[in-house]
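Note that one protein chain of the assembly has been removed; the remaining protein chains are unaltered in position.
When the chains are written out, they are named A, B and C in that same order, and each has its own residue count from 1.
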Amino acid sequence: MAVNESERSFQHPLYEVLERFPGLDLATTQVDKLLTWGANNSQWIFPMATSCCGIEFMAAAASLVDLDRMGSITRGTPRQSDVMVVAGTITVKMAPRVKRLWDQMPEPKWCIAMGSCAISGDFYRDIYSVIPGIDVAIPVDVYIPGCPPNPEQLMAGMLRLQEKVNLKRAGLWSPPETRPETPKTIEPAIKRLLHQGRDRRIDAAQIDQALSLELPVVDLPPLPEPAPEKGEDE
Amino acid sequence: MTPAEENAAREQAFRRLLRERFGVEGEADAPLPDDGVVVDRAHHVDLAKALHKAGWQLYVTCAATHFPAVPGKKPTDATTPECFEVATVLRTVGPGSHTARWRVKLAVGESLPTLVPVFVGADWQEREQFDLVGVHFEGHPDLRRLMMPEDWEGHPLRRDYAIDTPHAPWR
Amino acid sequence: MSELMLNPWIRALFWGLVMITGVMTVTAWSTWFERKFAGRMQSRMGPTLVGPLGLLQPIADACKLLQKEDLVPDSADRALFNLAPVLTVGFAMGVAAVVPFTPTMLAADLDVGVLWLLALSGLMVFPTWMGSWASNNKYSLIAAMRAVAQGISYEVPMVLAIMVPVIMTGTLSLSDMVADQQKNGWLIYRLPLTGLIAFVIFFLASLAEANRIPFDIPEAESELVAGPTTEYTGMKFGLFYMAEYIHTLLSSAICAAVFFGGWDGPIAPGLHWMLLKSVILFVFLTWVRWSFLRLRSDQLMNLCWKYAVPATLALIPVTAFYTVYAAGKGGV
Partner (left out) sequence: MTAIARARAPRPDPFLDIDSYDPEADLMVMNLGPQHPSTHGVFRVLLYLDGEIIIKAVPYPGYLHRGVEKLCEKLTYAQITPIVDKNDYVAPMLNEQAVNMAFEKMLGVEVPPRALHMRTLLAEIQRVASHLLWLGTFAMDLGGALGGGTSVFMYCFREREAILDLFEKLTGCRFHYNTHTVGGQRHDIPAGWAAEVHRVLGAISDRIDEYEAMLSHPIFLKRTKGVGVIDAQLALELGLTGPLLRASGVDHDLRRDAPYHIYDQIKDLKVAVESDGDCLARYKVRVVELRESIRISRLLVDNVPEGPICGGRPIKQPGQFKAKAGQVYVGIETPRGELGTYLIAGGGKMGDTPYRLKIRPPSLHALAVVPYVFPGHSVSDAVAILGSLDPIMGEVDR
C-alpha cells in the first residue's frame, strides 16, 4: 500500500510543541543561528598534509597568515576536527587511510582540497600510483587551486567554506563547487608527446604551428653565441 | 698522505682492480669510459668486497634498468633479447672524494647477488629496485616491496608497464 | 539574609552556585587569554575575527563542541567512556569548594580543607585513566599509563610540600591558614624560608597533576596524537579540556591562598587581592607553558623521586624544629 510521502504533513511531537507555544519557533531559529555562528567560527582543522602543500599549510598556521585569527586550530586527531584539509598528493596506498580518517571524523564535517594534486592529481594525474583528485574518495566542499596555494589562498578558502556553511544551514542554494580543471594548454605534458598510438608528425605540426605564431622567433637566425634570456624577468 | 691523495690512490686502485682482476678491457691506468664499465655477474660481490676493503666506504645507489626486447630492423635480423642492467655507485669519504661505478647485465630470470652483507645501506635501495623494476636480488634478507602496496601487480618502472595503469577502485 | 547564610546548607548551596558559574566563566575566557598570550609570544595575533579582539571565541568553541556528533567507538566500554569526562570536571570543580576567596566568600569552610583538596586532586588521575582505558585505543593506553605513573608520583611531593604550611600555621583549614598569614606574615617569606621551597615544589607538582607543559607527557601531541582524549569527540572532549583549565586556575588560586596570603593586602578589598594573585600565577603558568619543551616520562619520574621527594622530606623536620623553637622563645 503506497503512501504518497509528499502529501503527509510533517508530524513530530516536538514540532507540535513548537506550534502550540507562540514565540518558541522564533527562539529556536535564534538558537539555530547561534549554533551556525559557532560552527562557522571554530573550525578545527585536521591536516591531511602529505607533501608540499603541507609545508604551505604550516606556513598558514604560522605568523604570516595565522589561521588562529579566525579560531581555526590544528588538532592531531580526527575525532576533534571539523575540517579536513587534504594538502598534497594522495596515492593509491594512502587513499584507504584518508577515507578511514574521514570516516572517523564526527559530523558536521567538511573537506577542503588544497592544491592541484588534491584536486585532480596535477602532474601525477596519469601515474599508476596516484589517485586523480581526492574527490574520488571523499566529498570535497572547497577547492583551493594552486601548486601549492599561498597561505593567503588557504585563508580565503576557509572564508569561502564559512559562506558555504552559512548558506547551507539557512537552507539556501549555494553554488555547487566545481573542480577547477587544468587549462588544456598545459595539460598534455604526458599524453601528447609520447603517448602510445599517437602520431609524432601531428606533434611536430602542432609545434611548428605554435612557433610560427611568434614571427620574430622564426625570423631570427640560429643563435651563434649564448645570449642571456631577459624576457621573463618582468 | 693527505686524505685527498689517499682518495686519488683509491681511484687508481679501482681502475687497476677492474682491469687486472675483473676482466675489463684497456690499459691498467687508462681512464674509465664515461658511462661506466660492465662487470660480469659473477664478479659483482667480489668487486664490492674488494672496493670496501680498499676504502670505498659509502654506498651511494643502485639503479636497475629494464631493456625490453627490440626487434631487428629487417625481419631477418635477430631480436635483441629483453634484459636488465643494474648499476652500482660507491664513493670514498673525505677530501677529493671519488665515485666508482659499474654495471651488471642480467638476462630475464637471472638474479643478482645482494650487496647487503657488504653494505647494509644496499638494503632499501635493492628493495626499491626489486619493487619498481623487478630485479631479483639473491640472498637479500628481507626482499619485500618498498614503495608499492604489498599486493601490487607488476613492476612500474619496466618499460612495458603503461604509465596510466588503472587500479580499482581508486584510479 | 545574613541569618539565612549562617545555615551551612544554604550557604554551601549559594556559594557553590556562584563558584561554579564563576569558575566556568573564568575558565572559558582563560582559554581565550591563553591563545592570545601564546599568539603574542609567537609574533602572531591569536583570535581576532570572532567578536571584538576575538573575545567571543570561547562561546563559538562551546557552540561548536555542543553540536558535534557524539561518537563512541565500537570497541569502547560505553559506560566508562561516558562517565570519565563528567567525573573529571566534577573532581576539578570539587576543589573550588574549599578555595577561600574572602573570609565569607567560601562554599564550605571545612576544618580539613587541605585534606579535601589533596584527596580530590589525587582522584583526578582516575577519570583520565578510566577514559583512556575505555576508549580502547593504543595511544590512549600509553597516555593512561604515563598519566597514572605521573599523577601518583607527584602526589607524594605535593602532600609533603603542603605539610610545611600546615606545620607553620598549625591548621588544616584553608581559611584559617589565610587568617594566620594575615596576622603573622605571608608564608612565602616567613622564616625559616621553607615556605618558599615548599611553594616551588607544590607548584611544580600541581603543574604535573594538571598535565601542563613541561609535564604534559600524557597528552604529548607529537607522540600520542591527543593522549587520553584521542577518541573523544565534541563536548566530551570539551569537558576534559575544561577540567584541565579549571585545575590549572584552581591550583593558582590555592597557591595564592596558601603561600601568598590569600585576601591579605592593603587598600583594596580582599577579593581583589585574591583574584590578582591568582591571575598573576596563572599568567606565569601560561608563560612557562609556551616557552618550555617537554620532558620524557622517565626523566620526570627522576625529577620527582630523586629531587622533589627528598627535598620535601628534609623541609618538614626543619620547619617543625623551627616552629617549636620559635614557640619556645615565645615568638610565633
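Heads up, the rule we're going with is that a residue touches a chain if its C-beta (ideal position, glycine included) is under 8 Å from a C-beta of that chain, and two chains touch if they have at least 3 such contacts.
Here the structure is a predicted model, which means the values were calculated and not measured.
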Where the missing chain makes contact, among the chains that are shown: A, B, C
Selected residue (touches chain absent from view) among C:Leu224, C:Ala256 or C:Leu285: C:Leu224
Subunit B residues touching the omitted chain (full complex): 34-36, 57-61, 63, 65, 87, 89, 91, 93-99, 101, 103, 119-125, 128, 132, 141-142, 145-149, 156-157, 159, 161, 163
Absent chain, residues of subunit C that touch it: 38, 41-44, 138-139, 141-142, 145-146, 213-214, 216-217, 220-225, 289-299
Absent-chain interface as seen on subunit A, which is shown: 48-52, 54-56, 58-59, 62-64, 74, 76, 88-89, 91, 93-94, 97-98, 101, 123-124, 127-130, 147-148, 150, 189-190, 193-194, 207, 211, 217, 222-223, 226-230, 232-233
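We take it that only the chains that are shown with their structure count from here on.
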Between subunit A and subunit B, centroid-to-centroid distance (C-alpha), Å: 42
Computed distance of Cα centres, subunit C from subunit B, in Å: 63
Residues of subunit A that touch subunit B when the two form their complex: 92-93, 95, 126-132, 136-137, 190, 196
Interfacial residue positions of subunit B with respect to subunit A in the complex: 147-149, 156, 161-165, 167, 170-171
Contact set on subunit A toward subunit C in their complex: 34-35, 37-44, 62-63, 66, 68-71, 73, 75-77, 79-80, 82, 104, 106-108
